[in-house]
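Note that one protein chain is taken out, while the other chains of the complex remain in position.
Every chain is named by a letter (A, B and C) in the order it is written, and numbering of its residues begins at 1.
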């Protein structure tokens, strides 16, 4: 079912890792996530370039989404080639060798009351 | 009016059912919803496949959206072939035999102050 | 500038008017909004059909967006042919005789801490 769903080039123009959290559990820590679905039968080799307001882009960050799997990748957890600094505006371009779908979600718990946002990323057509 | 509005293949790359709620009323329980509109004159036979980070996809979940009706389907309520576990990342692919429109909304009331997010799902074109 | 921006057929598959608010000011009342931009030089004659889970669609609600103007229409304020009941799931199809852009936003203040969501509506292409 749906073996070639999605696109190979995605953009998240908004990115921001809150510098702190007021979280009672790990699930409620502030996080910035790219949710990827590979509904196909081959592994997706994904490269992420991260762009900043000041200074050159960093990357590629490389990761794999296995066939028929989803991965919710937290920008907070990217470390190679280098971590993304908190409290800094960024954007990202996501390329995959096979079609995937990318959705962007942030949970912000800088205050005791969390806030959420989500949008399907921009797909180049 | 608008008898063939929408697409037949939709993707929600983000999915997560919060494990608990602090809700004073049923409407404020944490929920993860796919809102579907069938503006056409024939029933929409819809199949939903749910993908996980670990383990094979589950489904299809089958449901019908009557003609000229909307259905706001809560992932929490899907039981056949099996319930979706809470506190687990998932994604979904939604196929319909006639054009529909799908929007994804989450209400998170794990804290006393609820959070909301919504996005039109990705439509394969 | 940009005289034919947008599309003529839009869908908001998610709709819900919270039944109550905890709001200290009118701006913080719960509301469900379709934000329309008519960047062109002619008035946009807009028809909105509202779909429900149970019962036939209602409408058309007719409204005009003047040239080079935006209108943020609150579903709460639609009265002709009939008001939309609160605490009821609905969806809407928006047709215009000239291209417009439609974005969907909800402010939910059923709890003391408001929640927000927004997404560009689905545009039929």
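To be clear about the criterion, a contact is a pair of C-beta atoms (placed from the backbone, for glycine too) under 8 Å apart; a residue touches a chain by one contact, two chains touch by 3 or more.
Keep in mind that this is a model prediction, so the values were computed, not measured.
K.L.:
Over the whole complex, note the residues of subunit A touching the chain we left out.
P.N.:
Its contact residues with the unshown chain are 9, 11-16, 18-19, 47, 49, 51-54, 56-57, 60, 87, 89-91, 93, 95, 104, 106, 108, 110-113, 115-122, 124-125.
K.L.:
Write the list of subunit C residues that the hidden chain touches.
P.N.:
1-2, 5-6, 27-28, 33, 35-37, 39, 68-72, 101-103, 105, 107, 112-120, 123, 125
By our rule, only the chains that are shown with their structure count from here on.
K.L.:
Using only the C-alpha atoms, find the rotation that maps subunit A onto subunit B and quote its angle between 0 and 180 degrees, to the nearest 5.
P.N.:
Fitting subunit A to subunit B on C-alpha positions yields an angle of 90 degrees.
K.L.:
I'd like to verify one number: the distance from the centre of subunit A to the centre of subunit B, where each centre is the average of its C-alpha atoms, in whole angstrom.
P.N.:
Chain centroid spacing, subunit A to subunit B, equals 21 Å.
K.L.:
Taking the mean of the C-alpha atoms as each chain's centre, how many Å separate subunit A from subunit C?
P.N.:
Comparing mean C-alpha positions, subunit C is 30 Å from subunit A.
K.L.:
So which stretches of subunit B touch two or more other chains?
P.N.:
Counting only residues that touch two or more other chains, subunit B contributes 112-113, 115-120, 125.
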